[in-house]
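Omission of a single protein chain aside, the complex is shown with its protein chains in their original locations.
So that you can tell them apart, the chains are marked A, B and C in the order they are listed, and the count of residues begins at 1 in each.
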Amino acid sequence: MKPQDIDDLKQLIEFLKEYQVAEFDLDRGDLKIRLKFNQPEASSAGLGDLARLLASAPHQVPQAAANHPAPQEAPAPVALDPNAGLHIVKSPMVGTFFGSPSPGAAQFVSAGDRVAKGQVIGIVEAMKLMNEIESDAAGEFVKCLVSDGQPIEYGQPLFSLRLG
Amino acid sequence: MKPQDIDDLKQLIEFLKEYQVAEFDLDRGDLKIRLKFNQPEASSAGLGDLARLLASAPHQVPQAAANHPAPQEAPAPVALDPNAGLHIVKSPMVGTFFGSPSPGAAQFVSAGDRVAKGQVIGIVEAMKLMNEIESDAAGEFVKCLVSDGQPIEYGQPLFSLRLG
Amino acid sequence: MFRKVLIANRGEIALRVINACRELGIRTVAVYSEADRNSLHVRFADEAICIGPPRLAESYLNVPAVISAAEIADVDAIHPGYGLLSENANFAEVCRASNIKFIGPPPEVTRLMGEKDKARQAMKRAHVPILPGSDGVVATADEALGWAKKVGYPVILKAKAGGGGRGMRIVRAPEELPNLFHAATTEAANAFGNGELYMEKFVENPRHIEFQVLADEHGNVRTLFERECSIQRRHQKLIEESPSLQVTPKMREEISRTLCHCLKEIGYQNAGTVEFLMDDDRQLHFIEMNTRVQVEHPITEAITGVDIVKAQLLIASGVRLDEILPEKLEIRGHAIECRINAEHPVKFTPSAGKITAFNVPGGNGVRVDTAQYAEGVVPPYYDSLIAKLIVHGRDRTEAIAKMERALSQFIVQGIETSIPLHQAIFQDPGFRAGKFDTKFMEDFLARTS
Partner (left out) sequence: MFRKVLIANRGEIALRVINACRELGIRTVAVYSEADRNSLHVRFADEAICIGPPRLAESYLNVPAVISAAEIADVDAIHPGYGLLSENANFAEVCRASNIKFIGPPPEVTRLMGEKDKARQAMKRAHVPILPGSDGVVATADEALGWAKKVGYPVILKAKAGGGGRGMRIVRAPEELPNLFHAATTEAANAFGNGELYMEKFVENPRHIEFQVLADEHGNVRTLFERECSIQRRHQKLIEESPSLQVTPKMREEISRTLCHCLKEIGYQNAGTVEFLMDDDRQLHFIEMNTRVQVEHPITEAITGVDIVKAQLLIASGVRLDEILPEKLEIRGHAIECRINAEHPVKFTPSAGKITAFNVPGGNGVRVDTAQYAEGVVPPYYDSLIAKLIVHGRDRTEAIAKMERALSQFIVQGIETSIPLHQAIFQDPGFRAGKFDTKFMEDFLARTS
């Protein structure tokens, strides 16, 4: 295995872990991977249900004000996550998201654009201040995960990039 | 495998461990990896403490009345149990134990005696009635586990026998 | 005051009594079956004695085992809780013979109240309103036809030794009577070993309203107002509240005065509950008396500030009522109780098993009486009640809001509970408006299923 392969694998596992994957099989050409994470639940069968219940409770995003579009659902379970393998830029603050410098203006970035680290890719308005959101990595811009005028919380995923 | 491969593998396993992977299979050309971590007991350590606390709480034998001898402690944990390997005759009722038919009389049985199934080996007084306790097995009488006049509860070990 | 008391019960009421004893400085002895070894009532008593295997008849209902436990633990008194041996006059007699104080009325009174036809006559003599009906036992179907004609259909035949709805038949026309009479007497004979019946006028969809009483051993009787218990399913109360919206201050005052007089005559002692039906005209009619602490006693505690279980202990140790109760009792606010049962909220099938998560609501005006806990086990052998959730607000509106808030925070995982059912009832406009009678649950379940 090449170092690159190991790195790739690590990134994969990190990713799987982050998304709480339990088992993972891959069969592609000559490469087969099968992976299964420790299930804390399984070993302690039924214990700590309340804690888990809380951990898995749907994330209550604030109800949007009248003039806001309906808030998106929290990220879907991993198995269906279209962001798998992508780098996620998260919001460093609470506020209202805008993808363009002013109403009607063009979006900061569009799908397929190359994005440099530090490049402004969105705005979060908080207390009437427009805070520029810079990309924390370089790569190809894949998608904006929130919509214009949407209320967002600290740590909420805003964009996906393909690194490199 | 080259040292670099080993190092890579070590790094991989360390990594897997850190991420609490339970099992891992890799099959690539001539390289096959199958990995499964021990289920750490630690993962359930500390869960359900209250239930365990209750299960292990010292058994509160009633405080003896003035003329009763002090109640014995509940049986010690198994590892130290001097009755290990012996058959235990338990009390079928709540009451006060007597090892002889009347005060001053000889004990029903003594250590080393052969005991037949159904043989009376003690008395439990309950509501002024003397209830004869019969051995539920045949064997050699080893020991009486309670003392005369001691209050006993349902299911409390009374005698130990060596079966056969 | 007693030095040491044995609690001949299990679950939340055993813990309730243990708490009252501990707060009065009385040493406590729990008894338990093998199924309850890890119960909180065992853990929180000063002493605990295993009295038998899980089956009720061999443990909690096993009189010799309970008395033996009391003797070896050398207790002064036994508190029977509710259910189990609490209304067993023979048990109270054995206690007396064993020189152990039974915390409840004397066995003669328990026995009188257990013979429903006699209790009815005793109340009638004391001018407590009763339903028209037979003077005591009705020996034959023919005699029953005569009474029914006098009383007017519909009538209800009830078992003299009755309880829990068994040995009861509603008769709507004379031609039905003979068959129903025989069915009832057979059922009563099978259930209670006594087939004797008596007859009452049948009230369609009454409300169930009961009065809490306390009587000391010196001839003093007081009532602690009423409880409204109409939300029930198959004679099992689900929700109780106090005060009742239907009882006026004048009715409360009149019934209380009559009851105090009557129970003094009878020689009643300790806590008790007098149950009434309320008809469409808001008239109350005595049906029976429960001679022990009631499951729903905490709502009365909430609105009066009186600790009923402590009062029981004090009364049984000879304390006079005027030392236990304030001179003037007042109703303060409104209290509601939900009985949280381990059962399917729709199918009502019991749900025993291990509780995997347990979060009880707390905060202002919320009381929870439970012997359950996370990792605790609900054994399949006993009553399905696992917790009582009691709220106290300044008025019914606040109490309802509080109950809704508390129910939403009462989390029980691993078993099914009646919590979702309670939540649904609290959404019902009829319930919220206080417009309901004992038919409420039947209609509610028909509507929502």
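The rule is short, and it goes like this: a contact is a pair of C-beta atoms (placed from the backbone, for glycine too) under 8 Å apart; a residue touches a chain by one contact, two chains touch by 3 or more.
Keep in mind the model is a prediction, meaning the values are calculated, not measured.
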Among listed residues C:3, C:394 or C:435, the absent chain is touched only by C:394
Sole contact to the chain not displayed, among C:16, C:237 or C:422: C:16
Out of C:32, C:358, C:431 or C:444, point to the residue that touches the absent chain in the complete complex. C:358
Could I get the residues of chain A that touch the absent chain, sorted low to high? 47-48, 50-52, 54-55, 57, 59-66, 68, 93-96, 126-127, 129, 151-156
Residues in chain C touching the chain absent from view: 15-16, 19-20, 22-25, 40, 44, 298, 301, 305, 307, 309, 332-333, 357-360, 362-370, 373-375, 393-394, 398, 401-402, 404-405, 408-409
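Everything below uses one rule, namely that only the chains that are shown with their structure count from here on.
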From the mean C-alpha coordinate of chain A to that of chain B, what's the distance rounded to whole Å? 52
Report the inter-chain centroid distance for chain A and chain C in whole angstrom, where each centroid is the mean of the CA atoms. 56
List, in ascending order, every residue of chain C touching at least 2 other chains. 374-375
Can you list the residues of chain A that touch 2 or more other chains? 47-48
